[in-house]
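With one protein chain removed, the remaining protein chains of the complex are shown where they sit.
Here is chain A:
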Amino acid sequence: MTATAPAPPRRGIRPGHVLRCAADRVRIELLQYFRRSDALVFTFLFPVLLFAIFASAFGALPPMIELEGQQVTQPQYYLPAMLAAGVFLSGVQNLGIEIAVERNDGTLQRLAATPLPVLSYFLGKLGQLLVTSLAQAGLLLAVAVGVFGIELPTEPERWLTLAWVFFAALICFAVLGVVIAQIPRTVNSASAVVIPLALLLQFISGIYLAFPALPEWLQTIANLFPLAWVGHGMRYALLPDIGRYMEVGEAWNLPMVALVLGIWAVVGTVVAAVTFRWIRRS
């Protein structure tokens, strides 16, 4: 900087800035994610660990349902639940805590002082979520098949359903993570605010407790939120058809999955876009 050649003429911001910055944000987000041991244990590996525990503990129990030559075992039932939990934890819980911490520890204010577009920041978070959730889902399926001998469906239609429910859940939980990150006011309260809310929703949405075991009024409340529907969609994709006898109305309801996730995603995006600011201007 001293005694170097005169600075070249200044350039303006070139087209494609948003996407170039977003690509570099994804890189930065992933670097940070895999260095944070709490994210690795409580977000990335958590559903896999829980699945291993559930599958080992309840593996010897009789099937939850047996009919028409098909059966749904306990480990089978928990696989879609843990897939849903994985996207939910990575989206709502981890992004929620991350953004809340970054808001309150000065990171966002530092970014606000740069030409980084807000959209690039979010695309970076979304990219992180996409990569980590896919890796997590892959690991979970590998453990389920490799360690616990669970059979996965062979019909392409089931896999297609798994894919769209997974991506719809990802978008939905990403924007809800952004929204929930507005609540905590300090770095220290971020986890304390986000985790109980996330835990409560998981308990009433058939993630840790089997959905049919819940009272009807609780199911009704849970069905107002997207998580129970993600679980429903994933059970459709991964369980034999008789699994529907354990669902509300004893039927699969994929249009409702699409509708509820769609509404939450749209409302969440609008609320996130309206409320998110780099800094609270005063």
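We take it that a contact is a pair of C-beta atoms (placed from the backbone, for glycine too) under 8 Å apart; a residue touches a chain by one contact, two chains touch by 3 or more; residues count from 1.
One rule holds for everything that comes next: contacts and distances are computed from a predicted model.
Asker: Can you pick, from "NADH-quinone oxidoreductase subunit NuoH", "Aspartyl/glutamyl-tRNA(Asn/Gln) amidotransferase subunit B", "ABC transporter ATP-binding protein" or "Amidohydrolase", the UniProt protein name of the chain not displayed?
Answerer: Looking only at the record, the undisplayed chain corresponds to "ABC transporter ATP-binding protein".
Asker: Return the single residue from A:61, A:113, A:259 or A:273 that touches the missing chain.
Answerer: Of these options, the touching residue for the absent chain is A:113.
Asker: Since one chain has been left out of the picture, which residues of chain A touch it in the full complex?
Answerer: 1-2, 7-8, 10-14, 17, 20-21, 24-25, 27-28, 31-32, 35-36, 101-102, 105-107, 109-110, 112-117, 279, 281-282
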